[in-house]
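Every protein chain except one is present and positioned as in the full complex.
Let's look at chain A:
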Amino acid sequence: MTDRKIPKSLAGPSRRAFMAGSAAMTASLFAPKALFAQDYPTAQINTTGLAVTDDTVTIGILHSVTGTMAISETGSVQAEKLAIEQINAQGGILGRKIEYIQEDGASDWPTFAEKARKLLVNDKVASVMGCWTSASRKAVLPVFEQNNGMLYYPTFYEGLEESPNVIYTGQEATQQIIAGLNWVNETKGAKSFYLLGSDYIWPRTSNKIARKHIENFMDGCEVVGEDYYPLGHTQFNSVINKIRLKKPDVIYAIVVGGSNVAFYKQLKAAGIDMTKEAPIVLTISVTEDEIRGIGGENMEGAYACMKYFQSLDNDNNIAFVKAFKDMWGEDIVIGDVTQAAYLGPWLWKAAVEKAGSFDIDKVREAQIGVELETAPEGYVKVHENHHLWSKTRVGRAKLDGQYEVVFETADLVEPNPFPEGYQ
């Protein structure tokens, strides 16, 4: 019925290697605090009947591992399992080991809602790490609000949402867009932009914000074209011709899924050499994960605007990448969303310990202002609008499929899911 697993029986490709890695990590980074279960009687820390016992607490993982979205969501599942394993290795939360129940949303939005209801109503999980597309988040939102659950949502998304029952560990649109546009304008002197996207809510909302920013806040800059193609579109020769005719300084591309591969392959075949920056290609939809499908040789020279790149050079990230590879294999790559998914369990742990309780209402209150010094992306902090303060970075794709970080904002960027002047 349910695939209830305790993380100890976790079927990672090289469990032994991982244990060694995580032990080293525990020693160096996450000095375990001595929190013992007997200091926190279950009756006190769980007054609403959640799945908390004297030595375990159960959470849910809700992603698609089958269907079209499995390609993207697999990384998030892996990151969340890694975080849970590491937290347990440190002694768990309030002295309780985390167990998880994993459900498959199967790339189908009604299934997501049904599974979310099952996790909250039948399993009484204390929190849920899950969802990837906005459509799946919108589908589970009423379930979480009605049953007062807590969802940690990892994906960068279009904003325009602030639910008391969701913590958004990815960037909302302005965090991802504005700093990147300013950067390309200031350092590359770009003045004209061609906006391109797949035809659904995220690219359209993001491009709307990009257009407003270019036209209203960047002096002398203009949008010379804006185009959308259906999801799964595979023929981009016409739009490449249009782009040639308009001669923009920047192609701002938010193409997703299988279309991504077709777009970059055809861009290269049409003789647009991205290493020569004429025009510059700037994207917010291609992480290291997607480059594997596109091919490094087709992506070399393009710029991506994200908050995390696997190549980030800091101690947190080096340890994270090592632990991730030890657990899931040497060949694996880690994209922006995977890192954001990894933050979910850690943020929840910090909030529970701050509140001294698993009760959803207390965790929600405690979550605001929680800081995480150990995030692979660096320091992050939860804003009162339930999004994260985080830096914006620009990376340049290399032949080997990794990004070289060429820019990062000096300070954390404030999340602003309802940006005024951009609607």
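We adopt the following convention: contacts are C-beta pairs under 8 Å (C-beta built on N, C-alpha and C of every residue); 3 or more make two chains touch, one makes a residue touch a chain; residues count from 1.
Here is the rule we use: contacts and distances are computed from a predicted model.
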Among "RNA polymerase sigma factor", "Amino acid/amide ABC transporter membrane protein 1, HAAT family", "Helix-turn-helix transcriptional regulator" or "Cytochrome c oxidase subunit 2", UniProt-listed name of the chain not shown: "Amino acid/amide ABC transporter membrane protein 1, HAAT family"
Residue among A:Asn122, A:Asn216 or A:Asn241 that touches the chain left out of view: A:Asn241
Per the touch definition above, residue among A:Gly258, A:Gly301 or A:Gly356 touching the missing chain: A:Gly258
Chain not shown: contacting residue from A:His233, A:Lys322, A:Lys381 or A:Lys398: A:His233
Chain A residues that touch the omitted chain in the full complex: 65-68, 70-71, 74, 199, 226-230, 232-235, 237-242, 244-245, 257-262, 265-266, 268-271, 289, 292-297
